[in-house]
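A single protein chain has been omitted from the complex, and every remaining protein chain is retained in its original position.
What follows is chain A.
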Amino acid sequence: MLRGVPTAFLRKVLKSERCYSTASVFRTLETNPVQLNESHEGRFYTVQTDEYKTLFGVSDKGLGLPSDFKIQCTTFRESCIMVRRPFLDIKRCIESYDLSLPVLRYVLYGAAGVGKTMTLANLVHYGHAGGFLLVHIPWVPVWTRFAKETVPSAERPGFVDHTSNSVFWLTFFRHENAKLLAEANLKTSKTYEWSKRESTPEGSSITDIIEHGIARPTHAAECICALISEIKLASSEKRIKTMVAIDGINGLFVDSGKRIKRDDKTIVPYQNITVFTGFKQLLASDWTGGVVITTVDKLAVASDLRELDTPRYLLGKDGWEHMDPFIPINVEKYSHQELQTTIDYYLDRKWLQHPLAGTKEARQELETVSVRNPYTLMQLCKSR
């Protein structure tokens, strides 16, 4: 039927046809997360390159996004996140909530690989676009499992301060919120004395705290705590609105496996980590003008504490009491339609290249073998 038609023309038509048809099915052209709504549910939206660099691009490692997903983004030369139900639910809650009331705390929970971190990243993007100051702690166990350098705390006996980790996080925080910090021009509420000679006087910009922490790694952990209390105060005084996003908060309340040791080889309990006290302050409900979104993940704790995925089990008694009351949000596996959409997306990216990849049988096999788990599906579809 098509004999005689120039091949180049045919290819062009087919290409445009395919672009049109697929875009309408699995992709949404909306790039502003604030504008996302129920009509975009189950479709992929694109995180713009500059925003991706600001929020997740500071490190190649899994910072804010799972590292496997970052590799995939590099391969696809775009970063697309699926708009899913938990994101839309929390977004609607945030929009309808009165910020003058005490902060609401959301806890995302679910099995490994269902997309808790992805939902959190989606919300971080939303917060960034929506004018929230981001206090984003990508993965709590980093502070225990990959604690690069620690020094005994000068102010708190028995505590340890992270140096390089704290400096890195302060850099990350400054990078994420550079624009907002410059606009808001927040001032410190009191004088902070870091040592006999060094101090940040009252009324100076809170970026001074950040700069001091970056310049003096020994003080960086204390700077984080000071920064957090200043942010809480500023939010409560309605000078700014804040979004706290912490991945794996059960790492703050339960042993996460690898432990930090002091010079005399004694083990530092997770309660005696300076930055953790600051993070726990963020999770308290004694402040207003912000929103706290967290995840509990069994991968954040030691391997013998991974029986269940429920918040009560993972947070433990201390964590539960600290967080109570909170709003649990269950992140579920892909629905049948979401799975099909993801396969469509992979086909469009030529990530699935087998000639039979798009057939009904192949889709059925992927669905059964992955058991609709998003992470497993990603692993199955990547080259081995």
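Criterion: a residue touches a chain if its C-beta (ideal position, glycine included) is under 8 Å from a C-beta of that chain, and two chains touch if they have at least 3 such contacts; residues count from 1.
Keep this in mind: contacts and distances are computed from a predicted model.
Looking at the choices "3-methyl-2-oxobutanoate dehydrogenase (2-methylpropanoyl-transferring)", "Ribosomal protein S9", "WGS project CCBQ000000000 data, contig 00010" or "RBR-type E3 ubiquitin transferase", the name in the UniProt record of the chain not drawn here is "Ribosomal protein S9". Of A:99, A:260 or A:380, it is A:380 that touches the chain left out of the display.
Among A:266, A:303, A:353 or A:368, the one in contact with the hidden chain is A:368. Listed by residue number, the positions of chain A touching the unshown chain are 361, 364-365, 367-369, 371, 373, 376, 379-380.
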